[in-house]
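Every protein chain of the complex appears in place save one, which is left out.
All chains are identified by letter, namely A, B and C, in their written order; residue positions are counted from 1 within each chain.
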Amino acid sequence: MITIPNVNQINIKKDMRVKDIILAMENSGVMGAGRLSKAAIISKEMISDKNCKVFMGLAGAMVPGGMKNIIIDMLENKYVDVFVVTGANLTHDLIEALGFHHGRGTHLVDDKKLHKQGVDRIYDSYMPNKAYESLEDFFEKHLPEIYGKELNIKEFLWWLGSKIPAATFKHGSNRSILRSCYEKQIPIFCPALQDSGIGLMIYNHIAKNKKIKIDAFSDMKEIMGIAWSCKKAGVIYIGGGVPKNYIQQAMQLSPKSASYGVQITMDRPEPGGSSGAELREGISWGKMNEKGKFVDLICDATIALPLILAYLKDEIKQ
Amino acid sequence: MITIPNVNQINIKKDMRVKDIILAMENSGVMGAGRLSKAAIISKEMISDKNCKVFMGLAGAMVPGGMKNIIIDMLENKYVDVFVVTGANLTHDLIEALGFHHGRGTHLVDDKKLHKQGVDRIYDSYMPNKAYESLEDFFEKHLPEIYGKELNIKEFLWWLGSKIPAATFKHGSNRSILRSCYEKQIPIFCPALQDSGIGLMIYNHIAKNKKIKIDAFSDMKEIMGIAWSCKKAGVIYIGGGVPKNYIQQAMQLSPKSASYGVQITMDRPEPGGSSGAELREGISWGKMNEKGKFVDLICDATIALPLILAYLKDEIKQ
Amino acid sequence: MITIPNVNQINIKKDMRVKDIILAMENSGVMGAGRLSKAAIISKEMISDKNCKVFMGLAGAMVPGGMKNIIIDMLENKYVDVFVVTGANLTHDLIEALGFHHGRGTHLVDDKKLHKQGVDRIYDSYMPNKAYESLEDFFEKHLPEIYGKELNIKEFLWWLGSKIPAATFKHGSNRSILRSCYEKQIPIFCPALQDSGIGLMIYNHIAKNKKIKIDAFSDMKEIMGIAWSCKKAGVIYIGGGVPKNYIQQAMQLSPKSASYGVQITMDRPEPGGSSGAELREGISWGKMNEKGKFVDLICDATIALPLILAYLKDEIKQ
Partner (left out) sequence: MITIPNVNQINIKKDMRVKDIILAMENSGVMGAGRLSKAAIISKEMISDKNCKVFMGLAGAMVPGGMKNIIIDMLENKYVDVFVVTGANLTHDLIEALGFHHGRGTHLVDDKKLHKQGVDRIYDSYMPNKAYESLEDFFEKHLPEIYGKELNIKEFLWWLGSKIPAATFKHGSNRSILRSCYEKQIPIFCPALQDSGIGLMIYNHIAKNKKIKIDAFSDMKEIMGIAWSCKKAGVIYIGGGVPKNYIQQAMQLSPKSASYGVQITMDRPEPGGSSGAELREGISWGKMNEKGKFVDLICDATIALPLILAYLKDEIKQ
C-alpha cells in the first residue's frame, strides 16, 4: 500500500516572500504549481551539490524579455558551470552593452509601420534597427585584431567579451553576459553562432574576403571533456533549441548522465521535436540518469526564472 | 514621435516578496512577465474600483490543483461580486468538505492500476473513488428536503452550501467554496451543473422518479440584472469554458461592457474556441469596453493565481 | 522480444485520395500523422460496430469554422447516436438557417472598427451582429407556443428544430444541425444552453416574466439510459468543454465504459483541465474501457474533421 501525500490547499498571507510561495506550492504539489516548486528545489539541489557540474542551455528571446541580469547573476554566482546559448541572445546582450535598450511594445501593431520607423519586433519587445550600425562599428574596430588567426567559437566569444567595456558589475543597465563569461572565464558555447547578428557581422568581413577562421568543432573537446570528467551533472534548459540538444548530447558522454534536470518551455512534446521533449525521454538515450531528479516546467520562462532565482538567492548560501 | 519605455532588465535580490517580483516584472514589461504584472495590477484596479462589479469565471481542475483556499479568500474578501463556476470544481469542493483530500500523484502512471485501486486521476492529482459513496450518502440525507420544490441552479447551490457543516473559516482544511457562497450570500452560477458529480447525484434521485425541479434559465435574471445595473464591470477568467462564456454573454448587456479584464489560460486563440480567445475579441461583440484595460495571461493558473492573490493581499486595503 | 514495426517513410504520388494519405500515415505510424490515421480508423471501427452506440461531443467554433455540413453528414449518415453540443454552435447553426452567413475575416483587425461596423469576431470568422435581430424575431414568433409548458432541454431543442424551415437536405447552404436532429430524432443534449445566443433569447422572454420552464436535469435520464443500456459505447470528442465531460460522465454508467475513443483538441493535458485531458485518464475513472481503442489527436479540428469524414465516406458502406 502506497501512501499518497495530500494536495494541501495553498494559503496566501500578507507579505509573502517568493520563497514562501514556492514552499506553499511544494505542499500542494500538483500541476503547474507543483512543477514550479520542483524546478526551484531541484535547481537548488543541483547547484548546492559540490560534486555536480551545472550545464545551462538558454534559448528564446531572454535578453529582449528582461532576463539578462538574471542570467548574469546565475553565471556570476557560480550557479552555472557550463553555458550554452543562442547567438541571438548574445547579440541582444552585446547591443545593450553598446548602450541600447529594448523597448516595451505590443504584438498588436502594424509591422509595416515599425519597419518604416526602424523598429525590429521580437513579439512585444522592440529593438532600434540602428543598433546594427553600432554593432558594425564595433566589429569594424575590433575584428581586424583576429584576421588570420584560428579560433574556435568559445575562444571567439571570450575574445568578444574582452572587447566590451567593463561594466560596473552592480545592478547597472550595462551588465553583459558576454563580458561576465569572459571575466569569470565561464565556458560558453554557441554552436550556431552563424545564425545571429554576431554571425552577420562576421559575414560582413568574410564577404570582403577578410580571413576569419572560426572552427565549428574544436571547442566540442572542452564541453565534452567537462561532461566526461565530472562526477555528476545537472542540466537547466530554458527554451529548448540547440542549447538544450547540445547539452543533452554531452550528457551521453557523462559517466552518470544528468542526475538533475530542470526544463522550462512552452513547447509541447507531442510533435516530437527536441525542444518540447520531456526530460524522461533522455533516459532511453542515456542522457538522463534513471535515478535522476527531473522536472518539465511548462511556463513562460520570463515568469518562472525570476521566481526561481529569488528562491535560489534565499536558499543557497554563498 | 512616440516614446517607448525601456525593457528594464529584472534584478533579483534576497528576501524578495511576491509584490516586489510583480513590480520588477512591471518594469520589464514584456512577454509572460509583463502580462503577469498586468494581470495583478488590473485585478487590483478592478477590485479597488468601488463602482465596479467583479465577475469571476472559474474552470479547470482548480480544487484538485490546490487553489481552493485562494478562491475562497477571493470570495470572502469581497474581491468577487459574481461567481460562475464549473460543476466539477464544486463537486471537488464538496468532496473535500466531506473530509476527503486530493492526493499528489503523477500522470506517468498505469491508469488500469489506479482503477483497480479505486483512484480517479485528474492529471497528476488523485481522488479516492469512494468519495462518491460519501457524496451519495450526503445527498441521500439532504436531497429529499427539496423534493417537489422548484428551484433554480443558484438557489440550489446556496441550499447545498447551507447543508455543509460550518467550517472554522480560519485556514482549516475543511473550508468550502459552496459554504462560503452560502454564508456570504455571493451570487453563484453554474450553467452546466448537470455535467458534474453533483449532477450525477441529482440524476440518481431523478432516476428513481423523485421530483426534483431545477430550472435551467430562471437564475439568468439575476446575473443579467447585476450586469445590467452595475456602473462598471470587471471580469476575471480562470481557464475559459462555460464560466467565461457565460460572463461574456452577460457583459453584452452591461451598459459599459467590461472595463477591466484578466484572463488566465493555457489555451491558444487560433483554433477559434471561446476558452482561448483573446479578450480584445470581445470588443467586436460589445462584451469588452474598447477603452477597457485587459490582459491575456498565458500561464498555468496554479502558478499565476497564488502570485496574484499574494500581490492583492499586499496592495488592497480591506 | 517484442517486434516493433517500422516507421515507413510516407510516399506521395499524384492524384492521391484522402484515403490514400490516411493509409500512408498509418504505415508511418508516429506523431501527428500516426494519430490522425488512428483517429480515422478508430472512428470507422466504432461506427461500423453494430453493437456500439456512438456519442459525439462538439465544442469550439465549429459552425463559424466551416464544419457545419460535416457535422450534419455525420448525424444524418447515422454515424452518431447521441449528440452533445455547445449552445454557441447551435446558435451559429440557427443563424445560418435564418439566412445569414459567417464571413472570412482576419484576427489581425481592429476590434473597435468591427464593433462600429456591427461585426462580431470569432477568431478570423465574422458574424453580422444584426443576425441577433432576426434571432429575436424568430423567437418572438415561436416562443409563445411553449409559454407555460414544461420541457427539458432536449425536448426544447427538438421543438426548436421543428420551427426551422425544412432544408433541401442536399448540399445547400441552409442545412441545419438543429433541423436534422429534429427530423432524424437524434438525441441532442446541451447542458449549458443558457450560455449561448439561444439562451439569451430565452432570457429576453423570461425577463418580461413570460413563463418558460426548461428543466436542467430531466433529460439526463435519456442520455444516461442510452449509456446504461448499450452493449458497447464509442466516443468522439471535438474540442473538449462541457460536451466531452458530459459524455465522459455518462460513460461511467455504461456497462463496459467506452470501448472506442477519438479526441481532437489543441488543448494540452498538463494544466489539468478536462478539455485537454488524455483519454487514457478516463480508465482510472471507469469512463474508458481499459482494453478500449483510443487516440488523442492534437490538431485543429477544422483540419482533421474533413479528412476523417472523407475517409469514413470511402470506407463505411451505407
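Brief remarks on what is shown
The rule is short, and it goes like this: a contact is a pair of C-beta atoms (placed from the backbone, for glycine too) under 8 Å apart; a residue touches a chain by one contact, two chains touch by 3 or more.
Here the structure is a predicted model, which is why all the values come from computation and not from measurement.
The residue from A:64, A:103, A:187 or A:234 that touches the chain not shown here is A:64. When the full complex is taken into account, the listed residue touching the unshown chain is A:213, out of A:130, A:149 or A:213. Although one chain is not drawn, its touching partners on chain C can still be listed: residues 4-18, 21, 24-25, 28-34, 36, 61, 64-70, 73, 96, 101-105, 108, 119, 123-126, 171, 173, 175, 266, 280, 298-304, 306-307, 309-310, 313-314.
Even with one chain removed from view, chain A keeps its contact list with that chain: residues 59-61, 64-65, 88, 107, 111-112, 114-115, 119-125, 129, 153, 191-196, 199-200, 202-203, 206-207, 212-218, 220-221, 224, 239, 241-242, 245-246, 249, 252, 266-277, 280-286, 290, 300-302.
Chain B meets the missing chain through residues 30-32, 268, 270-272, 298.
The rule is short, and it goes like this: only the chains that are shown with their structure count from here on.
For the pair chain B and chain C, the distance between mean C-alpha positions equals 25 Å. In chain C, the residues that reach two or more other chains under the touch definition are 268, 270-272.
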